[in-house]
Each structure stands twice: as C-alpha cells, then as structure tokens.
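Here the complex is missing one protein chain, while the rest keep their positions.
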C-alpha cells in the first residue's frame, strides 16, 4: 500500500443507508462517466487499490475481487461434473470469464451484458480482472438485454451465472431479479443445469434482497442454497445463491472439492477450496432465522429495489 | 429502526486507517467521559441502536452484540465437558457473564476488569448487556489489573476468557497480549483447561494482530484454533482464538454441539449452533494463507499496538 | 484550544446543501434533546468551543458569538439616540440581553421567546452568553408566540430586535418572516422606532432569504439597510437588516459611533466600533447586484423556507 496523504482530501463515500456510510480515501479518480445505463467510476483508493464503482457502489476492488469472483464461480463449476457450456449474464469486468476458463471442460462461454461501454472501460482500466479472457476463442460476448437474449435463444446451458448490479430504481437490472426471469433461466438450462448468482447483502439489517431472491428461486428450482463470503471492500458478508434441480452444494463432501480442483489442474485459486466451501455454505443461525422470516416474492409487477 | 433525520448531523466516525472510516449517524450521544484508563462513549445510533465505544472503537452494539458474545463464549464452554470454574478477564459490559451463566455447570465465575467506571456505566446504560448477571450469586467481580490478579492467585480455572480491547498505545491492554501473559494464563488453567479470546480483525489487510496473537499462543498451547464471525457493526469478520492443551473445537463433531446445547437446556441462543460453529471454524483459504505468512511474536519487550 | 484527538471520532456535520457540509470535530456532546419546538444540542467542539445547535444548525459558538450578538444589537442601539424601551423577539441564549443592557438608557427590556426549554438550557449550559442578564431587574421574559404577543399589546417600543432561527419547514419561526408580521412590528414601534434582525446568509448562492426579507421590509419601512459580518463558525458572511422610518445606519458619520460608545461608557466591545460599522454596512458590489435581482416577497400565504 503506497503511503497515503493524510488527511486525504479526495474521498469516495458509499452510503448504504441514510445514516451509514463507508469512507474511502482516494489516491486518484481515474475515470468518471455515464454510460447509457449507469454511472461508472474507476478509482484508485489507498486501501483497496483500483475499484470499479457503478451507480455509487463498489463492484469490485483490486484488493479482494478474487474473493467475490471465486465465490461466485467455483462452487457451481465444481458441483457440476461436466460444465461445458456456460452462460454469463452481466459480469462486465470479465473476472468471471477469467475464473470460468480455468476449468478445462469449458467448451463454450457466452457473456451477455447490456452495457458495452462498461465492458470496454473495464478492459482498458482493469485489464487484470479479465486477464485476457475476452480474447479466448471459447468466449463470445453479446451486448444486449439478457432477458431478451434468453427469450430469443433455444440454446440450453450447463450453467448460467448471473452477475448483475443490485436492483436500483434507475437501472435496468431489476428485471433480472423476478420470478418470471428465473422461470426463463430454468428453461434455458439443461435438465441437470445449475445457476449461481450474486444475491445481496447477508447483513441481517439489509437482508430483504437476499431473502426475497431466495424465496423467489424456491418457486422455480428444487435445490436453492444460500452462501456467503466476507468481502472487505464491501464491508460485509455478501450473499450468493446456487440453484439447481439436480445438484447440491450442501451435499458435497468437502474433501471431494479439493480432489476435483486438483483433478482439473486448477492451481491458482486464492480463496476457494474445501474449507472455504464449508465456511460459505454453513450459514449462521441468525442469518437462517432472518431468511426464514422473509416472505417476499419478487415478480415483474412487484419488483424489488434496494437503497 | 426509528425514522432517521436526514442528513443526520451527529456522526460517529470510526477510522480504522488514515484513509478508511465508517460513518454512523447518531441519534443521541448518551454519555461521554474519560475513565482512568480510556475514553468511553455510550451512543444511540440510528442503525445499530445503542453502542459502547471505547477509545473511539465500537465495542458492542445493541443490534449485534449477541454475535460477538455468543461467538466468544459458547465454543469454549461447549468443548469443555465440565466448565465449572470460569475466569473472565475484561468483559466490562457483562454480556460475557450473561452468556456463561446459561451453562448449568458453572459454579464459580470471577471477572477481573481494570476499569470499574466502565463496568458501572455499562450497568447503568446497557443493562440488557449483563441482563442481571452481576447480581448472580456465582459471580464475583474484581477491579484490578488482570495480570497482577493472575500473578497473585493460586486458583486454577476450567476456562479463562479474555475479552479486552485492542492494544492501543495509550491504554494498558497491550500487556495482556504477550507471550509472558499467556504463560501466566496457562499456569492458572487446570491441566485440561481452555482459554478463549477476542483476537483482532480477520480482514487480511488488518491481520497483523490476529496472526501475531495466534503465533504467540502457539508457543504456549498445544491446540490453538482461530475462528471468525462477521459482525455488522464492526464492518468486518472478527477473529477469536481457542487454545487448550486438551480440547479442540475443530475436532468436535458438529451434531454433537446441538445435542450438548440441548442437554444443557440452553434455548435462547440467537447466533451459536452447530452450523455457526462450522462456519466460524472453517477459515477461508486466503485467511489461512495470510496467517501462515505472519511471523510476528508478541513479547513484553516487543509489544503490539494497533491503529 | 485543547489538544484534539486525531482523527476525531465524534463529529457534528452541518449540511447547508445536499453537496455542501462543514465538519466539526466534537470533544463532547453535552446535551441533546427535543423541545416542543425544535431539536437542541449543546456541544463542545475542539475548534469553536461550546456551541448551541438548533435543528442541526449552529446558532452561536463560544469562539465568536460576540460577533453575531454585537453586530445584531449595537448598530441599532447607537443610531437610536434614546433606546429606552426595547423588545427582543427570540434571542433565547440571552446574549442579546447582555449586549442591550450595556447601554445606560435602557429602562425596560422585554424578551419574548416561544421556547422556554431552550432558554432554560442556555442559562444552564451557556451561562456566559447571558452573563446574568436574565436577573437584571429591567428584564422581563415571556414564553409565548411573538406574533400573538404583539397582536395583544398596546405597548410601543423604541427598538424591536428579531433574533430567530431560519425558517425551516418544521419549526414555527417562518411566521415571523412575513409582510404581515413586519406590519405588526412597525405598528408596535414608536414613530421613530427601529427594528434590527438577523437576516440570512449573504453568500450569493444562498441569498434568497436575505433578499426576500429585504424586499418584504421595504414594503413596510422607509429605510431598510442590509449589513453583514463574517462569522467563522457559520463559515460565511451573515446578513442583518436595520429598518426604520426615521433613522439610518448608512447615514451615520463613523467617528460619531466611537464617540457615542464612549459617551455611553461602554468599554467591553470586542467587535463593534466605527470601523466595524463601516465594514458591515458597505456591501460589496456582487452582493448588492444579487440583492437587486431578488424579487421575492414573503407573505403569510407565500412563506419562505430555507434548507
């Protein structure tokens, strides 16, 4: 960490509530702009290094993006024995592609992101995030609405990853958090397909999003499994969900995970292994209790928005 | 949560680094003072309710103190089959007493805290924290330096809990984080005794304290086991350690934990159960890797101070 | 100034706009409460000493309250040759009384403040502000709505001072900023009476209040004169207005001010003298230009509210 000026004079302040905020001293505001869909900032913080900020929320930070991306990708890739054809919805930084192609079974990898400008800015300013994955011949990228994409394809996937921003009232991602959308997802999965998604904060005071997504997926999938990972730059334990009609992450025998990672010759993981898997899928009692109290279902005409 | 004024005008800003801070909108500063040993604030935040702040750091918050206190107390109490005689070092709020006396085996419970004024202010302003535990006939409280207390007693304990503030350069707790102190602790434990302690941030960027405490305990105890719990009001995954020459928290068969909790007739835990135990003791790979890189040992003449 | 903790952890943040705020490190929140009419805080800041805060705005600070109170009181007291009977509307801290009774001509001094609790808290926590003035036998205090008071009295005053908080939408002071109210004021002044009031920010970006009050007074009084004083704890040049059908502060020959102050045996002023008078009543060109662009008139059914 380079020596900070103190007191720092440039700050990024992320409000998560009218009376809660996290202050990050900023070394440099690298890029500030507004795409067709969202505000984007690339900032160099003293503490977390380079960060991507969309609509005022840190999406990923150089210091710990490996946690988020490994946590989102590898559990689903590992519990699926033959993850050959993979669809990614969102994931503009390209780090999900980077993680997915570590698995040698992958034959086809399509990413659908609505915001071409974000993808291009990430390639320019955050090249380590994708680490060349966009150039991989297995990878295809489409810039369009993911819902429209799914409605118009007959393809069926082994795994569909959903890596989109939280549903704010002025960005379009809220239409990818509804029962109708998840019904579309299950249709486009193979019978034994798996979906994995980022699914909101696990802090019980901000739990509505996670709980409602969980409930909504339960209407569509047989196995729906919450998990979490502490991400320092988010200041919180972040939630994810794996859903499938066939496989389960909870049922996996931990040691098998390390064996499978080794069998696939993946040797550069910094976060994910059997013990991390165990940690992530063992939700604490208060979180489970909070989840069981949440009754909300998200539908196209009853969308969810977060702060 | 009561409706906040916005923008709030009273704030508590907890700096964890010159360029990192967390802002809490404050409904009311209830008490502000300076004891012989530290600055103390009792504040009512909009988000986390009433909070105890010592030397500018939130120690516990109404919203989530149950996490910290259950995480510190119950793993040690459960892995020890007969926790009859318990010593608490620090723990001024009294919430550790509250948790300990839930276990029916407890016969003798002594708390040694250097700061009588903090204990009295907590009883006055945070009565739910101790919930009457100070009046329990099994409980004795001594206001004195814990190191001096241990040096001058021949008593030997089943469990010694160490619940003290982080070692800042202007408070006395740093002398309770050294090899010499832990040697004293092990002498005052029965042969099969256990110690459990709060042990610093598990964020890998702030890991020095946890890593050094872990290394130092390894010089003194056979089994030293890190664990963590995400505490929203701390913004982080907080570290704890259990150390014993006899028992192990890692080796416990999870289902046995729930059985034992039930056998002891403890039915009001909000955080701790077998799944929480599993979560806490399964450290993620990056945290384990960071821990193995930390070489620091803490000694009386090489003390550790945190920001 | 006592040595501050750094970084301070308690802050008072005064927002003047959604994107503008002033941060004050706080040594101690001395009193926090809610009267029938407003939120009140007494805080000890490191920089400005003890401050009175009403509805989130600093009203006066130990460091520089002399500027505000001398600026409000003495110009009117000096231009009026026989200020014998004085009415104060608002002025809860009592510092206006303290300044007024320095003038030996004063025979009768009545203060009407709606908020008894604020007055009592100021006497308790800010005794230097009133400095015993509430005990002066010439002083009478009534706790009631000033508009109702004026409507129900036949008394006529030499000077009426109006020292009330800015018109926010949730406090009652906005009814004391309207044409109808000023018409009541002029009726209760003697023919050669004078009124002086605090009259909003002179920063041209926040000028609406001052400009509108000025315009509204012009409908009622012959001479209406803006003036300003820089008040460090307000971060700004603050506006006042003197209005009279007889006297003028602009027309006073400066040297006469010092002579008159000496003749009245007032020898403890820290801010006000002839040169300060000259400074205050000479508005800079940009402020005058901004004032001449403001067309707003405040009426009971078109009230003004500030941020």
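A, B and C label the chains in the order they appear, each numbered from 1.
In this section, contacts are C-beta pairs under 8 Å (C-beta built on N, C-alpha and C of every residue); 3 or more make two chains touch, one makes a residue touch a chain.
This one's a predicted model, so the numbers in the text were calculated from it and none came from an experiment.
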item	value
Partners of the unshown chain among those that are drawn	A, C
From C:45, C:59 or C:244, residue that would touch the chain that is not displayed	C:45
Touch criterion as defined above, residue of C:128, C:148 or C:289 at the omitted chain	C:289
Residue touching the undisplayed chain, where the options are C:144, C:205, C:219 or C:262	C:205
Residue of C:32, C:59 or C:236 touching the missing chain in the full complex	C:236
Positions on chain A where the hidden chain makes contact	5, 7-15, 18, 21, 28-29, 32, 39, 41, 53, 56
Touching residues on chain C - with respect to the absent chain	1, 4, 6-8, 13, 17-25, 45-47, 63, 66-67, 202-205, 228-230, 232, 235-237, 269-273, 275-276, 278-280, 282-286, 288-289
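Going forward, only the chains that are shown with their structure count from here on.
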item	value
Cα superposition angle of chain B on its copy chain C, in degrees to the nearest 5	180
Whole-Å gap separating chain A and chain B, where each centre is the average of the chain's CA atoms	33
Chain B: positions in contact with at least two other chains	7-8, 13, 18, 21
